[in-house]
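Below is one structure. I have some questions about it.
Below is a slice of the complex: some chains, not all, each in place.
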């Protein structure tokens, strides 16, 4: 037996295209499954690889029409923009260094953008993309997946409602173990480009997972980082980029924080964990057990708040599909990002009173903050782990 | 960053129809999302409700052609059987009492069947369906969802490989809390039919969740139940059917077992937990934390085996989509049931050497065992909790 509400599927669908995500890519398939999850969004076009054969075979497997399989993203942006049944948005799932150019091209062609994170390498580029989207009145989503979890949304809303008072201390971490050995020398392609500054930019570990910490904390707490003091450690023979980092934070409200991210922490896979301590209570969320919040109110026993079992705010409840005790995971969180972006896009198409502030997905401005954070951490560490203002 | 292998989507798709699952149904949407998950299976026909308006509106929302929206299942079976592009299988997601007739009708029309559990009320009916499927050379899947979890499959394979020796004791339980109060009197439709013998049959709690315990243990261990001694408790004012049950088990290999299922156990949602004790080790799996197995080998520290992190058998690994530390849950398990059934069906269509034994999905024979188990438990309890042979 399953208790629960119905999640309607709908006939009105959005059409999208994808850049990147051909054979050999992992994250492309995740994006496609996530977009497909609720039956609202249909893949109709793609330039899945710089290798056109890959694009053709991938597109064929996915059942796309050959005429909408493009040799490169420029051609795709141009030709799709010219179609009557053009794509509603493009999804960019290439390695990071390529994001900026692709996003810019599609914006210039009047097409909404979903882009994997981190958005790009330079703050100016990030701001340019934001300005362009604003000018063209286009929506721009950066897929910080962890904000898609219902209990992350619950934490955000509890804090916005003042349930635990004013924030005093944030402890957040994202340890992994996958770079504990130099697998980049043993044929691991992900490891190869992540540890290569040409592909990954000025930071590997902070850029990849530190930025998830920054974004998820920011989403939950609403706090702005005033300054930070970072120590980036390059662990692993012959490596150039960081694989471990500790970052002390001063927030604008006077609270303190500490972020730890690591790719050499044996025993951890994707162990993002966020703890918020405030004047009236505390909240803890852990990505590997995402359906729960540990909550303690001052003077009360520790509680476990369960998605789908206990009463939660609408912001969270609207992103739940099944009752408590049946686990929702990574795909469902990712699907929520697409679902909320799609809701915004559908509303924008049909509602003259559309306001994007009413929709709950990570935007290009989150992308800008991410780039600022990464670059400041690198700057602090290079200068002897001094305090750097953001 | 995500480590992992690619899960290919494919262009060759199976077409299916659905009986049940109209507006107001929960499980229908779960089946549709699960079938849709990997892009192999497409919904093309339906008789979603005994109310044709519901069928029409549901079908429209789902983007189906009107001509394939049927007034009742008999019409659907007949007309689909006559089409050149007929459905490859039907998915039956109605309340339990209707399963038998619908399944029989589609089998008679030469259409493969996926049916929700429990299969039906009487052992003879269950056996009749099995015989019919065999005679018609049709595939028949009963959606015992928990066997779709990779770590359940890992447990099965560890035991088949002798990793923990010979089984001595099984402790299994499935406590829930949702019927701790008489919500059937407060507008909860699920509760209303689950507690109504006309709709649910001779047992509520054992029929609904006890049968999941029986099936999941059976799948993992391969043990046959020789006899059982059951005490079914009717807890809740004016109720007629059981809401709590304890069942002692003797298995054919001499091992002992105990199954507990409850719908009045405050503090539990869908807390299926299975523990296997054997001569060389033990295994524990818990549905609410499904990505791990707790394993202890004789004389060794306790271990946690992680889906996607640690080395697991191909039977399990083939049902994993993402790396360790990113949670796969209920939808992904359900999708695995459909995926494996679809693999069998595609192979059957194309491969003259097809053997259904090579495919890993719950079949009509699992359905028969489920009905036997439920009925024996009811019989034992009615006769003063005596031992009953199966």
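Going by the order they are written in, the chains are A and B; count residues from 1 in each one.
Going forward, a contact is a pair of C-beta atoms (placed from the backbone, for glycine too) under 8 Å apart; a residue touches a chain by one contact, two chains touch by 3 or more.
Quantities reported herein were computed from a predicted structural model and do not represent experimental measurements.
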item	value
Given 2 placed chains, full-complex copy number	4
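Note that in this section only the chains that are shown with their structure count from here on.
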item	value
Rounded Å distance between subunit A and subunit B, as computed from the means of their C-alpha atoms	34
Residue ranges of subunit A in contact with subunit B within the complex	1-11, 13, 23-27, 29-30, 32-33, 36-39, 60-63, 176, 178, 188, 190, 194, 208-209, 268-271, 287-291, 306, 308-309, 321-332
